[in-house]
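All remarks here apply to the structure that follows.
With one protein chain removed, the remaining protein chains of the complex are shown where they sit.
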Amino acid sequence: MNQNTEWPLWEVFYQPGNGKPFEHAGSVHAPDAEMALQNGRDTYARRNEGISMWVVPTDQITASAPEDAGPFFDPANDKAYRHPQFYSVPRAVKKRN
Amino acid sequence: MDTKEKLDAFQDRIDRGEKIEPKDWMPERYRQQLIRMISQHAHSEIVGMLPEGNWIPRAPSLKRKMVLLAKVQDEAGHGLYLYSATETLGARRQDVVEDYIYGNAKYSSIFNYPTLTYADICVIGWLVDGAAIVNQTMLAKSSYGPYARANLRICREESFHKKQGYEMLAKMASGTDEQKKMAQDAVNRWWWPTLMMFGPPDSDSPNSAELIKWGVKTKTNDELRQSYVDRMVMEAEVIDIKLPDPDLKYNKKTGHWEFGEIPWDEFWAVVKGNGPMNRERIKARKNAYEDGEWVREAAIAYARKQKLKEGKAS
Partner (left out) sequence: MSTFDKIPETKEEAFLEVLLRLADDRLIHGHRLSEWCGHGPELEEDLALANVALDMIGHAASLYSYAAQLEGKPDEDYYAYFRDDIDFKNIALVELPKGDFAFTILRQFLFSAFSFFNYRELIKTVKDEQFNGMLQKHFKEIKYHLRHSREWVLRLGDGTEESHRRIQEAIDEIWMYTGEFFHLDDIDKAAISFNLYTDTSAFKKEWESLVFGTFEEATLQKPDNDQYMFEGARSGRHTEYLGPLLAQMQFLRRSHPEAEWK
């Protein structure tokens, strides 16, 4: 085994177009933030995929645990009143839209 | 502990077609099999840069030079996406890379053959990438989320790889006598090794059943090989190229093309390290890795110094 010369891991997010939300593109290794941006650009924007980019050290990301899936997200399942389809609107208004 | 309940629940998720994500519980063996398979796939992309890179300086037009360079560069990207997928499973890139450079981790044997003429580049695009697409299209549906997503991205990028090879091979096959000769000769050399890319026959493939049970793969080696042959026979005919197999014949009942005996002895010899270019490939990768060490180190040292400076300043 050689000595450890692995650069830290970064997660790359790009904005696919003006006004669009950022998406996760993938990860790259880089020694620091500037090179992470450049490596992100050279790896994930070779085909014009983005117009703007974020990079975050992977170990700085906190993710929900799989067992949280139930308590975190299921309660939102039965709250139909949060969705516009829950409400009825007079026909005449619908037609005008 | 991989208890029976946990294993059963895991299998249920797979059977329902759910994707497994990095933090989900998974059997240790599933994790190990994935790391082995994904890193082999990654090494193949990286080693695959060498036979094709061999022709970047000699590509016969500026257009073809750029196409080839962009394609070989894509392979580096694909290797990178795949190494990332192994990292979500807790592997380190440096460790898996060292496993094939210093250890005996495998990569696709196809890249241990030499590229002798420019037609080899066209044939790699057409046949080798053609075979890879058959494989990766299946893997894009793999049960492990990060691996499936990496393959999806690879497939999207790879579509031009096969097309450019097929397009140029068609031109050579209808070009000058010398071009025709190069084209046919390259197909003669690469056809059988590409059939071996799908791995040993199902009867002799120890990992297959398990990988299918876990939804990592959805088709067997022989099934994939057959769909590849059916497609390539048709594509060869269109551009007037002969596939070097006298036993190729269409079976009306099954709707498939039957093919001759694959030279498996050659396959196992190359897997064991005795192919025409095995040693050179590993040597080239080892040199790049070792020559790059001082560069990687320098960047780390610089980052550390900058951090210290920032610390002092604040």
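To keep things simple, chains are lettered A and B as they appear, and every chain counts its residues starting from 1.
FYI, a contact is a pair of C-beta atoms (placed from the backbone, for glycine too) under 8 Å apart; a residue touches a chain by one contact, two chains touch by 3 or more.
Keep in mind it's a predicted model, so treat the numbers as computed, not measured.
Only one residue in the set B:A70, B:V233 or B:L248 touches the chain that does not appear here, and it is B:A70.
Across B:R29, B:R156 or B:K171, the residue that sits in touch with the chain not pictured is B:K171. Seen across the whole complex, the unshown chain contacts subunit A at 7, 28-31, 34-35, 38-39, 42-43, 46.
By the touch rule set out above, subunit B reaches the unshown chain at residues 46, 49-50, 53, 56-66, 69-70, 72-73, 76-77, 79-80, 83, 118, 171, 175-176, 178-179, 284, 287-288, 291-299, 301-302, 305.
The criterion applied here is as follows: only the chains that are shown with their structure count from here on.
Measuring from the averaged C-alpha position of subunit A to that of subunit B gives a distance of 28 Å. Considering their complex, residues 1-7, 9, 26-29, 31-32, 35, 43, 46-47, 63, 65-66 of subunit A touch subunit B. For subunit B in complex with subunit A, the touching residues are 21, 23-25, 73-74, 77, 80-81, 84, 87, 92-95, 98, 102, 150, 153, 157, 290, 293, 296-297, 299-300, 302-303, 306.
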